[in-house]
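Of the protein chains in this complex, one is absent; all others appear in place.
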Amino acid sequence: MESTSLFTANNVWMMTCTALVFFMHLGFSFLEIGLTRQKNAVNIIFKNFFVITAGLLLYCIGGFNLMYPGFEEGSMGFLKFAGFGITAPEIGMFAEYANGGYTWWTDFLFQGMFAATAATIVSGAVAERIKLKSFMIFTVIYVGLVYPIIGSWKWGGGFLDQMGFYDFAGSTLVHSLGGWAALIAVYLLGARIGKFSKEGKPNAIPGHNIPLASAGVLILWLGWFGFNGGSVLSADPELTSLTLVTTCLSAAAGGVSSALFSNILYKNFDLTMFMNGILGGLVGITAGADQMGPTEAILIGLIAGIFIVLGVALVDKLKLDDPVGAIAVHLICGVWGTLAVGIFGAMAGLNQFLIQLIGVAIVGAFSVISSLIILYIIKVTIGLRVDPDEEMKGLDLSEHGMDAYADFRLNQH
Amino acid sequence: MESTSLFTANNVWMMTCTALVFFMHLGFSFLEIGLTRQKNAVNIIFKNFFVITAGLLLYCIGGFNLMYPGFEEGSMGFLKFAGFGITAPEIGMFAEYANGGYTWWTDFLFQGMFAATAATIVSGAVAERIKLKSFMIFTVIYVGLVYPIIGSWKWGGGFLDQMGFYDFAGSTLVHSLGGWAALIAVYLLGARIGKFSKEGKPNAIPGHNIPLASAGVLILWLGWFGFNGGSVLSADPELTSLTLVTTCLSAAAGGVSSALFSNILYKNFDLTMFMNGILGGLVGITAGADQMGPTEAILIGLIAGIFIVLGVALVDKLKLDDPVGAIAVHLICGVWGTLAVGIFGAMAGLNQFLIQLIGVAIVGAFSVISSLIILYIIKVTIGLRVDPDEEMKGLDLSEHGMDAYADFRLNQH
Partner (left out) sequence: MESTSLFTANNVWMMTCTALVFFMHLGFSFLEIGLTRQKNAVNIIFKNFFVITAGLLLYCIGGFNLMYPGFEEGSMGFLKFAGFGITAPEIGMFAEYANGGYTWWTDFLFQGMFAATAATIVSGAVAERIKLKSFMIFTVIYVGLVYPIIGSWKWGGGFLDQMGFYDFAGSTLVHSLGGWAALIAVYLLGARIGKFSKEGKPNAIPGHNIPLASAGVLILWLGWFGFNGGSVLSADPELTSLTLVTTCLSAAAGGVSSALFSNILYKNFDLTMFMNGILGGLVGITAGADQMGPTEAILIGLIAGIFIVLGVALVDKLKLDDPVGAIAVHLICGVWGTLAVGIFGAMAGLNQFLIQLIGVAIVGAFSVISSLIILYIIKVTIGLRVDPDEEMKGLDLSEHGMDAYADFRLNQH
């Protein structure tokens, strides 16, 4: 039967995309390690490993069914997936499921890889000072509950979806959702020791491994082939390949515009801006990657690149300490990308713009409130932040008793 | 004709998986470099490069035909593949070959990537003290002869296969086969200078680049999408996607359980345990990745993670010096995964368990005996181990005359 071939080809694409989205966790890990100090590298990797492993398990135990409530005979299905003798629905293995775009197993795994991303975004912003246990508790709740609940409003067919809100691959549902939590966490944590002078002037705390950070950017870009390309939810030739084109052009435009704009403002060739500009372009195109043509994709990227330069300056001005630029990349460009669906491309129009704005606001409010509650409770109970002397020595020693680079002579700062 | 499309989709998946298994060699390389000292990094990379290049050539010259004797008109075909005017069988390019799962070329290349893995497992365990030439000779024989002979018993349709032994993607045929050789090699080589005190207490010799080691783990996990996903030998949607789900859940469970269990035992958050726990989960699920549901996969991973913690302690107790934990990961979890096929999932049963046990024992005996013979002959002829002063200076200088990190100031130890 014809549909077997097409179903197989679709599922091959979706599995490939799943692998690519998984690989983004190496990208995030490299980016966060590289842009911070060596004394916290082990700690950052540990957090990243925890996010991907615990995230997958949580999504299996409950998140998947919480996010897509209607898919399994109408039941909420919480805790049904992982154990308790319940296996995949018969139909989930055939082309009749999900328009033949993939199997139920692929569906779970692809979505599971997305779930972990939200917490990873936070990980970078809170680096070098958050207590490991506090971060782990936050991750469990945010990935296990907050993400799938918000996700269900749109991707699970909930009220945002019925309202007409559009978010192709998650500028809002993944990136700004993580970005808002990053903002709240950074605010509650306070800046790293030495980040701001007594007069409030920001001091640069340079990253310790720029080659790894830049590799992280290229790995994330590669991962976005799967993040956006897989969000077509099939291998439809026109939509998948258009999506890859818009994704890559927006990334390229974001990088170039950020590098040039920061060169005009600050008179140097700032590699970190180049890196975050690429990421901003990627986040920016994510909400409408299937709705834009090449021209629109380039424009969205160019504007995202400018927002990155301004956003990083703004975060500094607000005396927020975001070591990797997560707020500018994921929050600001996530909001920008979502709104851009109402400005450019096939869905552009004032009505759509307002719907996008409402969606951004609702998700923002819920993200802010839930992360505020979770993090505040953690803060007043076990505490959010490590002791100052632990922070000075670095979390690798105090939390893990090990060095990232045992054979190298290092500058402590 | 229908089958052309399906054949093409299948072959696309198998080529993608081949690329992913190839990429595992970067994972192994990073893992081994990262967990050892900088003075031996060039040497480890050289060994890894030799394994993948020589391994592929050997598999082409003889291994492939040795391992799959019946596939080419019944001939043993040794040395037939590479040269001597013989090309691929006509049928090997059509859907009639291998149930339309892939072409003969893809078959060769996918299997060739597997062949090199066994020797790479050994490479990590013998790091920092084995003579380069001795390792190269061992690799040529182990990859060129031992691996394909053992492989033919099961995957080539030999007696283990006819006995009912099940090893989906090689917990035994790849991982424990390499693990047994690692055990013998470590025993014959002895520990690195300084690893054990005069009283026999183990000293930690910390790895020099934890970010690279952790990247190695994530790259290996990515590669396992192809290692297990490709072992379906087609893109069958149900089996491939189930396999990816069980693979990822076992990896996640292995990591979490290893991290938590070592935290309970040793009161710290040990990243190396987390890393090896993930790998243990991956190795553990490999024998039955297509036979388990999510619950069973998680259980296999959880137990693998505990075995990792106990296994690393046991290896230390036995005064064996395995710098990267290869014995715990590949041997112990390889055996565990193979036995788990008789305990969990679709094939569970006492009879199957006993068959699995017999298969493990036979492959173990043959691996142990053959590696003992090869390594012992090398030991008494050209020697296995470098001179103590070469070991102290590091193999990079003594064997290669170059530094891994020429611009960095380093601690010699």
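Of note:
Think of it as A and B in the order they're written, each chain with its own count starting at 1.
As a convention for this text, a residue touches a chain if its C-beta (ideal position, glycine included) is under 8 Å from a C-beta of that chain, and two chains touch if they have at least 3 such contacts.
Values in this document were obtained by computation on a predicted structure and should not be read as measured data.
Remark: the omitted chain is touched by one listed residue; of A:M136, A:I298, A:V312 or A:A406 this is A:I298.
Among A:I130, A:L242 or A:M347, only A:L242 touches the chain that is left out of the view.
In the complete complex, the residue from A:G255, A:P323, A:G337 or A:G364 that touches the missing chain is A:G255. Mapped onto subunit A, contacts with the missing chain fall at residues 2, 5-6, 8-10, 12-13, 16, 20, 37-39, 206-211, 214-215, 217-219, 221-222, 225, 229, 235-238, 240-242, 244-245, 248-249, 251-253, 255-256, 259, 268-272, 274-275, 278, 293-295, 298, 405, 408-411, 413.
For subunit B, the residues touching the chain absent from view are 1-2, 4-9, 11-12, 15-16, 18-19, 22-23, 25-26, 29-30, 33, 41-42, 45-46, 49-50, 52-54, 56-57, 60, 81-85, 87-88, 93, 102-106, 108-109, 112, 132, 209, 212, 399-409.
Following the convention adopted for this analysis, only the chains that are shown with their structure count from here on.
Subunit A and subunit B have Cα centroids separated by 32 Å.
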